[in-house]
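For reference, the structure is listed below as structure tokens.
Only one protein chain is missing; all other protein chains are in place.
Letters A, B and C mark the chains in the order given here, with residues in each chain numbered from 1 onward.
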Amino acid sequence: MSDLARLLVDASSLAPQVDALFWFMVALCGTVAAAVVWAVLYYSVRYRRGSNADRSGEPSTSIPVELAWTGIPAVLFIGVFIWSLFVFVKMRTPPANAQTIYIVAKQWMWKAQHPGGQREINTLHVPIGVPIRLTMTSEDVIHSFYVPAFRVKQDVLPGRYTQLWFMATKLGDFNLFCAEYCGLDHAKMGGHIIVMRPPEYARWLDGNAASGTLAAQGAILFRSHGCSGCHSPDAAIHAPDLNELYGQTVHLADGSAVIADERYLRDAILLPNQRTVAGYKPLMPSFSGQLSEEELLALIAYLKSTVESHHDHD
Amino acid sequence: MTTIDAAFYREGGLRSWLTTHDHKRIAILYALGITFYFLLGGAAATMIRLNLVNPAGSLLSAETYNKTFTFHGVVMVWFFLIPSIPTTLGNFLLPLMIGARDVAFPRLNLASWYLYMAGGLFTVAALLAGGVDTGWTFYTPFSTMFSNTHVYLVVIGVFVTGFASILTGVNFIVTVHTLRMPGMTWFRLPLFVWTMYAVSLVMVLATPVLAMTLALIALERLAHLGIFDPALGGDPLLFQHLFWFYSHPAVYIMILPAMGVVSEIIPCFVRRRIFGYRFMTYSILAITVIGFMVWGHHMFVAGQSMYASLLFSILSFVVAVPSAIKVFNWTATLRKGAITFEAPMLYALGFIGLFMLGGLTGLMLAAPALDIPLTDTYFVVAHFHYVMVGGSVMAYLGGLHYWWPKITGRLYSESWARAAAILMFFGFNLTFFPQYVLGYEGMPRRYHSYLPDFQALNVLSSAGASILALAYLMPIAYLLWSLRAGQPAGNNPWNARGLEWQTSSPPPEENFRHQPVVREAYAYDEAAP
Amino acid sequence: MTAAAQVADQYDDAGQQRYAATLGMWVFLATEILFFGVLFASYAALRFQYDQGFAVASRHTDMLLGTLETGVLLTSSSLIALAVRAVRLNERRSAVTLMAATAALGLTFLVMHGFEYYKEYTEHLIPGIDFSQPGVHAHAVELFFCLYYCITGFHSLHVAIGVVVISTLAVRVARGSFGPHRYTFPELAALYWHLVDIIWIFVFPLLYLIGRGG
Partner (left out) sequence: MSVSRYLMVLAALLALLALTAGLALLKLGPFNTILALSISCIKTALVMSIFMHATEGRRLTIMVSLLGFIWLAILIGFALTDYGTRASLPAPW
């Protein structure tokens, strides 16, 4: 079944590491299972009633034996856990130079927005050999972004950002599935990941250039929604300067400190006074309900674009 | 000889059955309910498998399909498997095995049955009239804000049945503590009693959480409270935490009794004491307690913090160790025995193999790095059918065959029984092994239609399911037949050691004519009258 | 009517039977704790995310009434304990009065809650029915009150049940159905009532007392 083989390819930098662990587990569990089954069959034959096997001195328990088969599996399990721990942490921490693409899920489609403002639905074009970080949210229920060939999956939640990263290592067209049950057309909520060479990708981006980059769209919103009215040096209200805020450590009024990542920015805009920046009054109005998920992403892209050193190219 | 069962079960007629306080009759009432729900769930499974024969899923509409697997999951979990062993075999045998005249609260026992049936019929009605499309996990916000099906009714049904579980649990715990016969110390209890005790603890401590969580779902739909609703700043993951705090321990509600049954069957047909009795009891307790601390392994990709995931992961590995101990002990028990292979033994051996395979794949899922690609695919579906169907259901049927002579006083046709057991084993593997491969290939679960690439394996699986269906229907036939045509069983057809075999089959109202005495685990004599 | 205990035939003697009943009740109380546990867990999880908001919300509750309610329940708890003691010492009259008093206090508690609910209704604090709050914490406040009504509502339900049970109990004691050899049911009812009290001991500080400082 060569079609199946197509689903099985390992097309991301993570895939081989996952597979290594997977096949190791298959081998380990396989041996153990085989051993147990063999023992069962062997005893069943040897000690069937009427066989003339020696049954003298049957022990009904033996502490050392019990301890042995308590300890050995325990040790093996811990070993496996530690191995999986390292792979897992790798899968969960995007490299610093990963470039961000935004995903908005809704019943029953995937909407993608590239930093350059290009939008696509149920397909995602990515360059090969470049670490890609997806920042994802949902407009309605929980969905799950699943690309078998990349061995990656992450639930996509409403009202929150989750992230996922991969680096494609093979050119081609790979299946995208929605893996969390989300209602009527859950089964149809699929798509394609199209991996291209960087030059082709660049050409594709130009081909689909949208009205200004995402950041540019954000800049417009930043004025139209009156953010600039407060967040500009000449504003009457004393509000923090948002330039180069992204990635900085923000000190909050309650003494704690947080990294200004996307989730933080999102909360700052939607639930401003859930936490207040040290040295400011909680004057910022909440914008929840006034901004669509996509507008939010644009704003955040804009705030990020004010950071020169950042890798997102606009 | 005039068989006593006639006298025992015929007397009184329907009315006396519906008002009985006798744990043995209540057990039989439960058995009827269980079988009924199993057939319903099975019918749903049949539709699922038929629909998945071709990639387009052209048998059912997407909507119907979603309602079908929800129906299947809800009915099979809450109305078949969770009550199956405890309420039938447990109710019948627990008092017998500890030499008691009945459970501690017979009236409560009957009340539980009525709650169970009420809740069940309510749910089935709801599921048939319109149905529910949330999956048995009721994830929010889909179940609260988006699904416009009869979520209320089902939630209420499960809620009511939850009380049946809780009351049964209370009943068993008190029974074991207060009604053990003279000399029946804790470490002389049959392992089946141990598992009944453990499972009661889980029911009592976990079920309230489910009940209340479902109540919150109903409230959230009714009054738009926002506890789980992100639109209000509520948290959908909170629901998942609460749900799995019940539902992982619930899977041990399903497997512990099965382990108990197997631990009774094997020594009987090996004619040899169970190996490592004490370690078996310790591992039961370990599973019971640690089983409450691993629920997060259902949420590795749900958006749970990475550190929490790691904690839950390692605990999931830890909870697997006691299961390992049990598998090894059962195997060791075979050594130096004088083994015969009657039907119950075949089921027990089948259980060991299938549970082990299911458990080992559970181990893979417990490693987050592997769970990320495998979760919500058919790999998981295969995992839990191996443990639940290959494990628990096999053991339930094994136990049913093992104690059938005791319960009914009749012997069934041994050859038919063996045939069914073997057929079931192969049908099962044919059904669910392909699903492991499907899952690894990346076929997500709860899919009404799928990519053509997956068809071959799905057809295999459906073919297996039809064999399985046949294998499940066979026992219904020959067991019923045995009631009219079966040979009288006598007190102890297997010459087993359990106390329940010391009294007549079926046992008299008061269980024992003379108060028996226990000398050590599984060794009894009748005290002089 | 005799106040002697009859023993159901699965038991050997009255002592065993009474112990079984008491044990059963204790196990049931454990489940009760976990019923409420879901609400407490939700509270913990959400307060973890909206500490400020919850503080603000808590100030909308009526601390004075809350404190009085707690006092009322604590007192009733001690009274029912005394009542059981009276039954065991065969002081029927005082037992009846004590139980009546307990039930009365239970009712008082419910009435006070009624007032609270009404007050909150006038302040538009009831999610799902009439909730509208100004200010940046509106969402957190709404969540808080969702929990507030689930918890206090579910608790009041328990109090109401308790009142009914204890009143019937009082009647039966007056009729003389209980005495020094037959006090299991009163004892169980008391256990239940104490648990309802204990739950409230935790509800009170968590719902009424946060963010009162300064």
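Assume a contact is a pair of C-beta atoms (placed from the backbone, for glycine too) under 8 Å apart; a residue touches a chain by one contact, two chains touch by 3 or more.
Source: prediction; values computed, not measured.
Across B:50, B:125, B:311 or B:422, the residue that sits in touch with the chain not pictured is B:311. Touch with the chain that is not drawn comes from one residue among B:76, B:94, B:209 or B:286, which is B:209. Of C:8, C:23, C:104 or C:160, it is C:23 that touches the chain left out of the display.
Residue C:75 is the one among C:75, C:90 or C:108 that touches the chain not shown.
Chain B residues in contact with the hidden partner, per the touch definition given at the top, are 177, 205, 209, 237-238, 241-242, 245, 292-293, 295-296, 304-308, 311-312.
The set of chain C residues touching the chain not shown comprises 22-23, 26-27, 29-34, 37, 40-41, 44-45, 48-49, 63, 67, 70-71, 74-75, 77-78, 80-82, 85, 190-191, 194, 197-198, 201-202, 204-206, 209-210, 212-214.
Keep this in mind: only the chains that are shown with their structure count from here on.
Of the two chain pairs considered here, B-C and A-B, the higher C-beta contact count falls to A-B.
Here the spacing of chain A and chain C, counted between their Cα centres, is 45 Å. Remark: chain A and chain B have CA centroids separated by 35 Å (rounded to whole angstrom).
Among the residues of chain A, those touching two or more other chains are numbered 271.
Within chain C, contacts with two or more other chains are made by residues 49-50, 139-140. Residues 1, 3-4, 6-8, 17-18, 21-22, 25-26, 29, 32-33, 36-37, 39-40, 43-44, 47-50, 53-55, 58-62, 65-66, 69-70, 73-74, 77-78, 80-81, 83-85, 87-89, 91-92, 107, 140-142, 144, 146, 148-149, 151-155, 157-160, 162, 175, 177-188, 271 of chain A touch chain B in their complex.
On the chain C side of its complex with chain A, the touching residues are 49-50, 52-53, 136-137, 139-140. By the touch rule above, chain B contacts chain A in their complex via residues 57, 62-63, 66, 133, 135, 139, 141-142, 145-147, 230-231, 233, 236-237, 270-279, 301-303, 306, 309-310, 313-314, 317-318, 320-321, 324-325, 327-329, 331-332, 334-341, 349, 352-353, 356-357, 360-361, 363-364, 367-370, 372-373, 375-377, 440-442, 444-454, 456.
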